[in-house]
Every structure is written in C-alpha cells, then in structure tokens.
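Okay, handing you the structure first.
Complex shown without one protein chain; remaining protein chains in place.
In this document, chain identifiers A, B and C correspond to the written order of the chains, with residue numbering beginning at 1 in each.
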Amino acid sequence: MMPIKPIRIFITGGTFDKEYNELNGQLFFKDTQMHDLLEMGRNKVPVVIRTLMMIDSLDMTTQDRELIVHQCVQCEEDKIIITHGTDTMAITAKVLAESIKNKTIVLTGAMIPIKFGSSDGLFNLGSAMAFVQSLPPGVYVAMNGRYFSWDNVRKNKQTGIFEEIE
Amino acid sequence: MMPIKPIRIFITGGTFDKEYNELNGQLFFKDTQMHDLLEMGRNKVPVVIRTLMMIDSLDMTTQDRELIVHQCVQCEEDKIIITHGTDTMAITAKVLAESIKNKTIVLTGAMIPIKFGSSDGLFNLGSAMAFVQSLPPGVYVAMNGRYFSWDNVRKNKQTGIFEEIE
Amino acid sequence: MMPIKPIRIFITGGTFDKEYNELNGQLFFKDTQMHDLLEMGRNKVPVVIRTLMMIDSLDMTTQDRELIVHQCVQCEEDKIIITHGTDTMAITAKVLAESIKNKTIVLTGAMIPIKFGSSDGLFNLGSAMAFVQSLPPGVYVAMNGRYFSWDNVRKNKQTGIFEEIE
Partner (left out) sequence: MMPIKPIRIFITGGTFDKEYNELNGQLFFKDTQMHDLLEMGRNKVPVVIRTLMMIDSLDMTTQDRELIVHQCVQCEEDKIIITHGTDTMAITAKVLAESIKNKTIVLTGAMIPIKFGSSDGLFNLGSAMAFVQSLPPGVYVAMNGRYFSWDNVRKNKQTGIFEEIE
C-alpha cells in the first residue's frame, strides 16, 4: 500500500462556516466546522487544514485573493481544497488559475450554513474531496454535485445554482 | 453548454437506508433516503434512481448479485452509483468487475444510518457522485473520502475503515 | 377516560420560525415549524394552531398586540400557548395580563431558529405544553426550562437568559 499524500485544505469563510449569534440574531463567523465535518464523514484521507480568513466572499479584496494565491503556491501539497463564499467563488478561481498551473485546486462552499440541519456543506465537501483526488491539475469549482473549470462557471444569482457560462 | 448525461443510481439497502422502528426498537428498511440527500446536497447532476432491493449486505445472495450485475449491464447509463451495505461491498464490487468493463461503477454506503444526525452518508454520496464523473471505466468502492479499485479493497472489521489489501 | 380539551397555539413569529434564505443570505419567515415540532415530539394533546403574524418581536406594534389580546379573548380555549420573539415577550405578556384573567397563557420562543440543529425550540415547546396544562390561570413566560409570572420577568440582554426582575 502506497501512503496517500496529504491534501491541503484552506478555509476562507463563506456561508459554509456561518453561525447564529443568539444574542443579536445576526449570522457571524466563529470557528470552522471543517474538523467536525471530516470526522462525520469518517474521512481517512490525510489533510492539513489552515484557516486563512473568515469572511463573506462579497467582502474579499484583491489583497485577500493574493494571500490565497500565495498560500496555494507556497504550500508543499499539490492537491488543494478551498472553502469559499459562493458569490465570488468564480472570481477567486480565475485569479488562482492565472498564477498556478501545476496543482489541482477545488473551490467549494455551501448555500446553507453547516450549522443548519439542511446544509449542503457535507455533500459538497465529499464531492470536493473526491474531485481533488481524481481531476488533473487545474482550478475547479465543485458545487451542486458537479465540477466546473475556472474559465466556464458562474453562480446564477436568480437560482443560486452554479452553471456553465456558455 | 453540453447537456450532462444522467447518472444511474441503484439502491440495495445497507446501513445507509436503515430506520428506527419505534414500536419494537429494531432497525429496519422503509424507503430510501436518496432523494432527500440529493435535494439537501442541491445536486443538479441528472440522475435516474431505482431501488433493486432493501437488504443487509450480509444477507445478499448470489442471485441478488446477479440481479445487480444484470441491471448494471442493461441500463443505458455508463456511470453508475450503487448504495450498498459495507460488510460485503467489496464482494459485490468483484462480481461486478468480472462482468462489466466499459462502465464506471462506484459503490458507496454508510457506517451510520442517514437518519442519525451524525451519519457519514451525505459525505459519502457527495464523493461517490464526484468519483463516478471523474474516474475512468472500472469498478470502485468510495468510502472514507477515498476510492479503491475493486481488486484492492477490504473493510477492516476491527476499525470499520476501508483499506487496501496490500 | 375524559377527553382532553384542546390547547390553542398562536404563532407570532420570532427567532423560533426564522429560516435561512440561501439566495441572499438573510434570515426570513416562511411557514411555522410548529406542526413538524409537535409531530417530532409525538404530541397527542389536541391543539388548534393559528398563525396571527410572522414578525420579529422588535417590530411588534401596539396594534399587533391588540390583535393578539383580541384573539386570546375570543378563542374558546382557556389554555393558550403563544410563540413569540424573545426580545419583547415580556411586554406582550404584560399587555395580555391587563386584559385576560381567566385563562392560562404561556408565551415561549427560541434563542436559535428551529431550523438550526442546535435550537432550544423543541425543549421550550415541550415545557410550554406542560406548563399550560398544569399552571393556574395567569400569563406566563416559559424559557430556559423555567416559568415566570408576567409581572416578574425580563430578558437579560447581555446573557440572553430570562430572569426575575427582582
């Protein structure tokens, strides 16, 4: 048996990790749910998890994206999952693709916070974990059970569903 | 945009679909949770779902496996997910591999029933959905975030974890 | 066996019934979760449920409260549960107590929406259902496993916990 090389997981926030603040009724970020989800999924693929930021993707700046690119370039793993808000996931995918050619990078997220009972987050994480192991180098978005190449994906604002541009 | 070809999903039972009978305290099979899970995952990959049986995989007979093989051969889809009890998943994978060469077949299941709050089923289904779309023709087991070729997989009875034979 | 007299349940909204809008990331009201909760609790006490409004209790006006009082006076049941946002639950309790003396009215709610996995709503509903059957006529708030008389209760804004005024 060949040892499996670890997969890098970068956390950036997004709906995926939102929680409910019971004192003011607002959604907010505390800690990532990633460890709990991987444990629930009985995941045995070795992973190295690092939280880069905890923000809404609508608030993500050029500097934030440079940081994400930098971290993806620097890390020694060549298979990377990034959890990300869905609204600008396609933008970050494009920025990553311009700089990184030799790694498989899969961005995923959730339409409903993990902490809600009906979240899609665990399903999306399972698919991202599979796609990152089986797709060739490139930058992809994994949502709705599908994967999309960085240069042909957008979130449909009316339906909330990811789709090809053309 | 190219239309996505449907994926066939065959249900055979297993822990995945077990429910709790509150009158006698036994676990039993009623209906598959598959539709609810795909809805929760916001899956948009077209699927055709068919329940072949609803049994514990320890009770699966040679005839049951012949039926599964027959259904996989006959169906027009060439990407197939099979939900299956974990105890004999590797046996069914082997039987399938002996008869079918030109389709991508992914068997998956769950260690904990979907109806339990802490089930791995949604994660496993997400990974099976991704592997079936991205792996070349062959028969695979998708569990623990990983995929295994049919000829190099077993469930470790002590740990409940899937692993390579060698 | 004596038939049990029905309990009236009035829905007014509050955190209890908030849902997550996955298109814009906002919390909003759709339908009440009451029926699902009573089914989950295997409740067999006959109930008559009516939604009066679906609002944040911070937005509740004098007219809204008059409507609630009117409905409590008019309905033929003399045991009434009202689901209500926690922020002004004590105010509505006071208004009710000024007008209604001969009925047992229990206000309850939730700190976390029912739709979140970790909501206190089912626990609170169980306690409200019990208090309304066992307390003498009067107006009460049922939260945190306790009951409070309308004239000696407030929500501590710092802790989110209900407590006596003195």
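Criterion: a contact is a pair of C-beta atoms (placed from the backbone, for glycine too) under 8 Å apart; a residue touches a chain by one contact, two chains touch by 3 or more.
Since the model is a prediction, treat every value here as computed from it, not as a measurement.
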For this session: With the full complex in mind, choose from C:12, C:57 or C:127 the residue touching the hidden chain.
Result: C:127
Problem set entry | Options C:11, C:89, C:107 or C:142, residue touching the unrepresented chain | C:142
Seminar exercise, completed: Interface residues of chain C toward the undisplayed chain are 1, 4, 37-38, 40-45, 111, 118-120, 122-131, 133-135, 142-147, 160-164, 166
Problem set entry | Touch list for chain B against the chain that is not drawn | 15, 20, 22-23, 25, 27, 56, 111-113, 115-118, 157-158, 160
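Here is the rule we go by: only the chains that are shown with their structure count from here on.
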Problem set entry | Chain centre separation (chain A, chain C; CA means) in Å | 39
Exercise. Once you find the CA centre of chain A and the CA centre of chain B, what distance in Å lies between them?
Worked result: 25
Problem set entry | chain C: positions in contact with at least two other chains | 117
